[in-house]
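Sharing a structure, written as structure tokens. Questions coming.
The complex appears here minus one protein chain, its other protein chains still in place.
We just call them A, B and C in the order they show up, numbering each chain from 1.
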Amino acid sequence: MDKERRRRYEQYRASVAGPVENTLLDEFGDGELDRAEFLRRATMFGLSASVIGAALEALGHAPLAFAGTERGTAGGRLRVGCIPPPAHGLDPHTYADTGSLVTGNIAGEMLNRTTSTGTLVPELATSWKSNAAATVWTYELRKGVKFQTGQEMTADDVVATFKRLVDPNSGSQALSAYKGVLSPAGVQKVDKDTVAFHLDAPTGGFPFLTSSTTYQAIILPANYQLGTFEKTPQATGAFKLTSYTPGVGATYQPFEGWWGGKPALDGVDLKYFSDDAAVVSALLGNQIDLINEVHVATGRALFNNPNVQIFSAHGATHRLVPMLTDAPPFNDFRVRQAVALSLDRVAIRKRLFNDLADLGNDTPFAPVFPSGVKLPQRHKDIRKARQLMAAAGKSRGFSVDLTTYKAFELPLLAQIIQRSVKEIGIRMNLKILTSTAYYAGSQLGPPKGWGTTPWLNTPINITDWGGRAIPNVYLTASLKSKGVWNASHYSNKRFDSLANSYIGSVSLKDQRKFARQIELLLQHDTPAIYPYFYFQLGGGAKRVRGYHADPQGLVYLSHTSLA
Amino acid sequence: MARFLANRLALSIVTLFILSVIVFAATQLLPGDVGRNVLGPFADQKSVDLFNHQVGADRPLLVQYGDWIWKFLHGDMGRSLQYQVSVWSLLGPSLVNSLKLAAEAFVLVVPLSILGGVAAALRRGRLADRAITITGLSLTAVPEFVSAIFLIVAFGVFLTWLPVNAQWPQGTGLVGQMRYLLLPSLALVMVLFGYIARMARHGTIEALSADYTRTAYLNGLGTTTVIGRHVLRNALLPTIAVVATQTGYLIGGLLVIEKLFNYNGIGQRIYIAAQNKDVTMLQSGVLLVGVVYLVATFIADLLYSVLNPRIRFGSVE
Amino acid sequence: MTPEPTPLALELRDLDVVYRVRGQDRQVLRGLTLTVGSGESYGLVGESGCGKSTTALAAVQYLPSNGRVRSGSINVAGRDVVRLSRAELRKLRATEVSMVYQDPSQALNPSIKIGRQVAAVFRVRGIGRDEAEERTAAVLRHVQIADVGSVMNRYPHQLSGGMQQRIVIAMALAKDPALLILDEPTTGLDATVEAEVLDLIAQLQAELRTAVLFVSHNLGVIGKMCERVGVLYAGRLVEEGPVDVVLQNPRHPYTVGLIRCIPRGGVRKDHGRLDTIPGFLPPLGEELPGCVFVDRCGLAREICHTVEPPLYQLGEHHISRCHFHEEAPELPRVIPADLGQPLPLDRSSTALVRIEDLEKIYRQRGHTVHAVSGVSVSIWPGETVGLVGESGSGKTTFARALLGLVVPTAGTVEVDGRVVPPKLARRSREDVEALQIVFQNPDSALNRRHTVRRILRRALKKLAGLTGTAAAARLLDLVQSVRLAERYLTVRPNQLSGGLKQRVAIARAFAGEPRLVVCDEPTSALDVSVQAAILNLLVELQVERRLSYLFISHDLGVVRYLSDRIAVLYLGRLMELGPADVVFDGPHHPYTEALLSAVPTIDGGGRERIRLEGEIPSAANPPTGCVFHTRCPRKIGPICEQEEPPLVTVERDHMMRCHIPIEELRRLQQDKDAITA
Partner (left out) sequence: MSTIASPAAGSEARIARRETLRQLLRSPTFLTGAAIVGFWVFCAVFGFAIAPHDPQDQSFTPLLRPGGAHLLGTDNLGRDVFSRVLVGAGDILKVAPLATLLGIAGGTVIGLVTGYFRGLVDNVISRIVDAWLALPVIVIAVTALVALGASTITLIVVIGVVFMPIVSRTVRAAVLGERQLEYVQAARLRGERAPYAMFVEILPNVMGPIIVEATVRLGYAIFTVAGLTFLGFGVQPPSPDWALQISDGYSLLNDTAHQGNYWIVLFPGMAVASLVIGVNLIADGISRALER
């Protein structure tokens, strides 16, 4: 390491870096973080590339090679197949389904972006940092960013965007991510190029919540009119949404005023599909170049095809099998454990994902989360499961309905679970609904606080959960007492306080400490089964270059090109 | 004939009115509040009420019905609750697409099946008849999702001769569009062939055994003349009606085909609207299909009366 | 003898025709031999199912696909049609042989204009378009079509049945054939139309000297049209000879029976019963080693069962296939002639049923159709009123209004001087029971899914209010009274012959105590031998029960046999009403006169045909004045066109609607009779 570098590194530690950054650098220096985890966390805390580079060099790691995206020859229109089509209008703060987020995020950008390896890269913000308690985060905005309408982006626009995102009355779908973290009043303009977020509770991983992980957080002009996203191009991205036909497709043209220069593609044609086989056939039949999301269960053909490349990102996307803890038959933890122990997860992973998934261990701490602790993996153990059933007085088993809906591998998983629990005497009936029916009905309100919707009120079900960069939402929404999506109706004071402690921790050491306790608690109580965390997979023709799968399922094309 | 057609037209209008009532009533049965369905489970009750008021879902049903029909008759189908754009801007192109697919399917299947049916009738009871009848029956018996899947895999994926998605890229010419529509049309041909051929066969057999055919033969006319001049025309009259009744199925009933071929037809539109409880889209979509069906039957009546002098010139009771 | 004799128009030699039914050949024609000489007219007569139509179709090689000629030969104009190639056969059909059959509306292609259809007959012989059209016009004129140009441009359904049959005849004659086959060409046509068509055929035949094979069940028609006649029974020719000889001096028991069945020569129910032929036609294809008629023959002896009778030559050209042909004229009667005489009528008492000014107006496609206009008729107990008129005259509507099946627009029906509600549903059980009907077609009048017992039990329950043992006992009485064997109670109607079905239908009408039974053409769907039995039954029932009939029929012989009085309807109006003898013997209304003259009878000769001009006008648009003036041969002047004559009593019990005074009519009609006598 040259002197100059060293000097700047030391200077940074002395003057700029707060306690948070210094803890991180110390943890890295002490070997508590491996290189990948250091990078993830360094970017999260807004360390600049030069500081990160210096730290790596100082500690004897290979230098940083950032964003060296391979580029094909410029030109050509990329044909993207998107499954499924958007279910609603395209106002970004309302995105709740894959179709809309893919459609909106080709044109829109956030303050920062989570990469396929889990690091954060600056986008519309150039840097961010927090106070020592992780309660105030300050973002420096990129200068010279223009909206596609021509006006320049300022802190006012960012503030307006975030106020809408956290406003409980705006219909924002990002509320679950910000609940207990950020309120409208906490979004404050510092100056024209600086925005500060004053949090409701300390949150170490906050920068991820402003990134593409929260795919609703597309920065829009302060004077954005609801319902105009699909009509007037007004985001900041490399591509302008120039036409949109619900259920059919969308087209994009390059935005000349993009702060990143000129994108390689001449444009993007997005085409919607509602049938897995149809989209796979389309790629195989060379009618599209790229599929936003493929599944092993339905896209097997792509994995065996030499003309197709598979894009893969480890993620925390998973299927949750919650069991109602406040009503028989699952109100006894032993029964829930027994169900968990009846599953042969290795076989399931092989059968449903051809091993392109991580095994779940009945906690939301997916292997991609560094804060998690590797507890011994739960495996199929029928003997023990039967003992537990007997101990719970259910050795004769019982009948129960498993509810889920028809999408992806869910019906297959349901059949596997049904078959598995048969071995411990549970007679399971499957109720496979349409996704609309599954999520229909109210989610708030009496009798128990979760309304009437099937997915929050059935004895046992299977729900698909999107990936998150940090496990906070999983803990707060699906497991904390009264959590909005607590499909287990799980209520445990100790868990609630552990979750708060975990979320408020800044150092990895603290996080791991609380995570371990949470994981042990959850394995014992087993309010829900986490059978696997599968990789976010995309498929594309061989000529697609510079494309990476996104853990949240976004399609980011600003640096993509065609060979 | 004018009287006959006027009568038919009047009946169609009455039918249409009843249809609209049925459609409206049926959509009221869909569970859930309009505003709640659109704004989602997290929306405040106040905003739900406000939304309901804005779209007029809080008015008495009779008023809502009247408003809907009045606007529908003036070409205004309202806004899609799901997509927040005008319903017609979505249904219109889908309808055109459905019509294109139906047209191509008809162009292929009608001559083919009539030929088959007449050929079978002429060789009644013989090998050719059996072959045509049984082939038709078997093809008709294969569910369209099975035949469509195999067509896709065979011609689109293995052989890659034909596009597997029926939706053509923008700017494709008519011939190109027909190429894109060929596979789904073939799937429909398989479904319809047996049916229409059967009708044509039946009509031909009936005409062949009619007294006037005997008259023609006994006047020394040759087989070709008898068939061409006497049999076919009378044999095909019932076939027209049959073809017309199939338009209802072809426009709006092709859910599975449209899904498998990722084709933006009106069937899928209605299906998605039903699933997402997009009431305005659902109502207008279903009614539109009804209108198309009634128009098709009316055209069939027209054609029938032009070809059938008994209707063209006054009474037949 | 000319050196080169003209070949016979038709020559059948030992013809066996079989139909393959369920894998077995069933014989339909049994060694049929007959010839039709050039220019000759030959009538083939027999009841339904005896093989008449098969003979006709075999002659043109157009048997149904399951039929074939097993042996024998068919020569048409000297050529064996069985052995002709397809092209030769086509040529033969195009030039040498023509065929006209029943129901002309089916014989013409509904979607081709008349002109083109007729021209096709010329075109097929290679005649050019223009010439074909000219010749079409000529041939249409030949069959006395007035407005040829417009007719050529019309479609078949736009023409009346009579016109259609003329077109078919025109087509048949267009090729100037050696042989013309007519298969029941006038069955189903109205009497006046039938007469016209028959006249036309006779005239053309005389003119063109075409050989004719005339197939009919109607002996009267054959008698009028043919020189020679062959009687067919069970596929075998049982008697053949010159028409006069066979009809006047039949020598086969079957022929004798057939002729005796027919009410004719002014015979009436009070003169005696009609004779009948017992039994049924043998089933299709049955093995018949002896005489085919043996099972039904009053003369049958041992030999008849075993030995097929040869053809006995009885005189020049008269042959009979009966071992005992000498005895045939003295064939014993099956039914004694004198069975209970009807009681004398008493018209001074209250009428049983009084129908006053009955009117029924339909609205049809925006037109008002006066189906019945102001008809008043009274019927006394024990009386039979015959109702005659052509189709569309309102006979059936009148009867249905009387019964309450249709609600009249105006007018009343009284029973025993008491007005009954017009709607059937409003009538009391007694009124319903009092007025009953026997329908024309027993096939459709009986529910084919119910057994005879069920049909009758239900009627007993609803009409007589009987259930249980009382009903069972009454049921036996009932079947006995209609001469129905008890064993038929358990079967369904489709297992019964037409005659037996009609007996069940009659029994049903008599389940209660009917006062008046409407008989709507009860025998027109039946063969003559069966018809006679049914007529006898009706008379017997009337004698027993002293009930009244309203008897509707187009067959004037039948009407005359049964009726005490006759009502003549034309376009919904009562034209004449009077005692049967008076109406039949005259003086009568010009329309009645025409109707009577139109009927061909076995006795031959008789009246001169009164030709009726033009078509029956539409009831939707009846003519002004006297509705009959458009066709009336005795029209006297503008008064007939302008003023509707009133229905007036012209002599005792005799009413008529005509401007011509009765005496004048009497004079005119006697003159005519004098001329022909």
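Heads up, the rule we're going with is that a residue touches a chain if its C-beta (ideal position, glycine included) is under 8 Å from a C-beta of that chain, and two chains touch if they have at least 3 such contacts.
Keep in mind it's a predicted model, so treat the numbers as computed, not measured.
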item: Which displayed chains the hidden chain touches across the whole complex; value: A, B, C
item: Of A:Val190, A:Leu430, A:Leu444 or A:Leu520, the one touching the omitted chain in the full complex; value: A:Leu430
item: Hidden-chain contact residue, picked from the options B:Val63, B:Val107, B:Val146 or B:Ile299; value: B:Val146
item: Residue among B:Thr15, B:Gln84, B:Thr172 or B:Thr225 that touches the chain left out of view; value: B:Thr15
item: Listed residues B:Val157, B:Met178, B:Ala241 or B:Leu307, member touching the removed chain; value: B:Val157
item: Sites on chain A contacted by the missing partner chain, in the whole complex; value: 276-277, 280-281, 284, 297-302, 304-305, 351, 406, 411-412, 414-416, 418-419, 430-434, 436-437
item: Residues from chain B at the interface with the omitted partner, ascending; value: 11, 14-16, 18-19, 22-23, 26-27, 29-31, 137-138, 140-146, 149-150, 152-153, 157-158, 245, 248-249, 251-253, 255-256, 259, 267, 270-271, 274-275, 277, 282, 286, 289-290, 293-294
item: For chain C, residues in touch with the removed chain; value: 19, 21, 26, 28, 48-50, 52-54, 64, 67, 280-284, 403, 405, 424, 427, 429, 432, 435-437, 439-441, 444-450, 458-459, 462-463, 491-492, 494-498, 505, 508, 511-512
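Everything below uses one rule, namely that only the chains that are shown with their structure count from here on.
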item: Where chain A and chain B are represented by their mean Cα positions, the distance between them in whole Å; value: 44
item: Rounded Å distance, chain A centre to chain C centre (Cα mean); value: 92
item: Where chain A touches two or more other chains, by residue; value: none
item: Parts of chain B lying in touch with chain C, wherever the complex brings them together; value: 3, 210-212, 214-222, 225, 229-230, 233-234, 307-310, 313-316
item: Contacting residues of chain B [partner chain A, same complex]; value: 31-32, 36, 38-44, 47, 80, 82-85, 90, 93, 149, 152-153, 156-157, 160, 163-165, 167, 169-170, 259-262, 264, 268-269, 272, 275-277
item: Residue numbers on chain C that touch chain B, as the complex places them; value: 60, 62, 90-95, 97-99, 101, 103, 106-113, 120-121, 124-125, 154-155, 157-158, 168, 171, 175, 365-366
